[in-house]
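Once you've had a glance at the structure underneath, I'll fire off some questions.
Missing here is one protein chain; the remaining ones are kept as they sit in the complex.
For chain A:
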Amino acid sequence: MAEAHPVGFQWVMEAKRRGAKVFHVDPRFTRTSALADSYLPIRAGTDIALLGGVVRYILDNELDFREYVVAYTNAATIVTEEYADTEDMHGLFSGFNDDNATYDQASWRYEGHSQNQTTRDSETQRETAAGLENESHGAPVGGETQRDETLQHPRCVYQILKRHFARYTPEMVERVCGIPQEKFFELARAWTENSGRDRTGMLVYSVGWTQHSVGVQYIRTGAIIQLLLGNMGRPGGGVMALRGHASIQGSTDIPTLFNLLPGYLPMPHHAEHPTLDKWVDSIAHPGQKGFWGNARTYGVNLLKAYWGDAATADNDYCYGYMPRMTGDHGTYQQVLDMIDGKIKGYFLLGQNPAVGSAHGRAQRLGMANLDWLVVRDLFMIESATFWQNAPEIETGEIAPERCRTEVFFLPAASHVEKEGTFTQTQRLLQWREKAVEPPGDARSELWFFYHLGRVIRERLATSTKPRDRALLDLAWDYPTHGPNVEPSAEAVLREINGYDVATGRPLASFTEMKDDGSTVGGCWIYTGVYADGVNQAARRKPGSEQSLVAPEWGWAWPANRRILYNRASADPDGNPWSERKRYVWWDADKSEWTGYDVPDFEKTKPPSYRPEHGASGVAGIAGDDPFILQGDGKGWLYAPTGVLDGPMPTHYEPVESPVRNPLYRQQANPTRKVYTHPINTLNPSPPEPYSQVFPYVFTVSRLTEHHTAGGMSRTVSPLAELQPEMFVEVSPELAAERGLTHLGWAHLVTARAAVEARVLVTDRLTPLRVDGRVIHQVWLPYHFGFEGLVTGDSANDLFGISLDPNVLIQESKVGTCDIRSGRRPRGAELLALVVDYRRRSGDLNPHYPPQVTTDSADSGPDQEV
């Protein structure tokens, strides 16, 4: 955090000064470790084993916050007897289907539920990254459940959790992660001792967690701990995701993502959502509790925002115009399709996949096989000049005179040359004022897309083709201003917020939205950002003149709420758990919820409210159900549906690992997304032979002085000077083993590529003792490429493409490699080196480790006795 989010880290230091204990878990000792109370080096890719150890420690010692756990989580909920655990199945859950490597989730359901309410089968959910729809809420599930509040029923979630994590002992943590037991106990003790009525503990992660083939389950494990310890919805608690781009949260909420529409509504699927009714029912799930019961309203408001007057009740608000998904249309599938010549045109909008995405060579070869490419950026990035300067020029794989891609480079306006909102990592929208006009031809994306849409609509004005109706009926009248005819960002923000069609009055809250076409709203979770016709995101009341919550600085979704689920900061009766941790509570005199933040609950629903039998939607939420977007109102220790790789997290090895999974016969995530394309070959891993050809673990991350793929930092002289060269950090022990010298050169080899870097020998990396042997890890920054003021080989070239099944994010925080002294070979010799490694690792054909390894009992001391 001190490295990649330095200014956010000031608050950690502030907490430390007031007595908080700070633990840092990382494969490499960083600037964060230097300031922490305790540093735990970990083998990359084993976080679930560590956190699972903490879950076991909590449950074994009964250190959970019992009152919170019983009332607010699904610990007491009883699960069907069809469910079978990884304990009994070598690391698989019940319902595994060998044919397509997915789970039928039916056996995971709650007792008494006829079936899980998801309409899509698991394979379709994986293909469409359906897990992302759950960013703001749990997967659909019926609201009424059977519970045993003594937590003794053998099939209640609490007992299932206990059995599931039974083998995650401190010894096992040490054996899997390489973390000494004393260090583990220090962490587990501090975490549990600093949670409860009077205290809260916070968990912070970043893409070091998401970029794994089990990334979603990493975060699930963290969430389980935080729920068990009562750290959710309370001040000083939570699971904090530190995201890496100025508005990456905004571009998820208002998604430029294939499978989502604004406000986490799913993009329609051709088979599952043929009609508006089917689409909204699949979201609302008749019978489930909570605010997603109003999905129809949110959907209709979006369609009205898109198609304006043309969208009427009679034509289902133009739902028929929506494009339909048939499967995986994600960025990696697209790149493989580019290589295969299926894609004609590609827009790059401030993103540099030639450096920033996994398997850089695949990215560049894909771009070299398009009809046309439009790059909109501040600088000439690698993704614009691949046809001229890519490493593949040297190897002969790309030659300008043979590369057909037509490239348009359009300069973009910078953040000070346009106005608009960024949504930062805690859902806070902040409006930026424009300082100056953009130089020359530079324009905002708002300008480019508004005018592109205008020109396209003009071209089609006389078209009678049905396919063009969606463009011609589009509500595309935005006021413009200035010499560049810039569209008004504020007008767009107002549409996002929503308004009453008849009067034009901006909506103050999504509860004012109607499902009859009389209101419009482009992103229901953002409704309120333009309440009273005032740009709430532009509010700048100084922090020093406000409470710690600072509610008058910017605007947070939803409803300017700063801590989500903050009903949980009060006990079931509505009183603060303690004076110290008072945040939101029930004021019995006024009969309303009140506190320092906007209560995340219906304002006048008393703690004693109990829904009638059969009540659904918002009325189904009891007065002590804080998790109001969950189908059962509870925090999920166990996910009865919606998480495709299991109802609870399980330690699987990374897809490329030098180690046989010490916990189960199942080696890696059996449901991961695999791309079998000739360009995508993977290193062998146990129990396969030849994994020793790639004996070392490598991981990548950021430096303070650079930003992602370097397009905004290697081009900026002060930053380029501060970190001028690509390097690799190795431990003194590994340097001795491989003959590497400090400040000399080394190159790293995988089945995809070889990249070179200057060697930094440092004890920031520690050899780890894992399962009886020494594992060496090396670390590289991933910022470098072949353009800019400072250049170097790209670390992401080393990775293959393996994805998490829930969200289709690639495993690019861990892989295996070899490391050799000296610079890498050039030209054809470089290709020959990689081919030689592939031959030595057993297979010149594209290679994919098996999905299921439960038949292999060869993992040394097999734990499964």
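Assume a contact is a pair of C-beta atoms (placed from the backbone, for glycine too) under 8 Å apart; a residue touches a chain by one contact, two chains touch by 3 or more; residues count from 1.
Methods note: contacts and distances are computed from a predicted model.
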For the chain that is missing from this picture, which UniProt protein name fits: "Electron transfer flavoprotein subunit alpha", "ABC transporter ATP-binding protein", "Formate dehydrogenase" or "Lactate utilization protein"?
"Formate dehydrogenase"
Sole residue of A:353, A:558, A:595 or A:849 that reaches the chain not shown, by the stated touch rule
A:353
From the list A:242, A:618 or A:831, pick the residue that touches the absent chain.
A:242
Given the contact definition stated above, which residue among A:93, A:264, A:422 or A:727 touches the chain not shown here?
A:422
Candidate in contact with the missing chain, chosen from A:214, A:295, A:339 or A:403
A:403
Chain not shown: contacting residue from A:20, A:35, A:380 or A:831
A:380
The one of A:75, A:712, A:746 or A:775 in touch with the missing chain is A:712
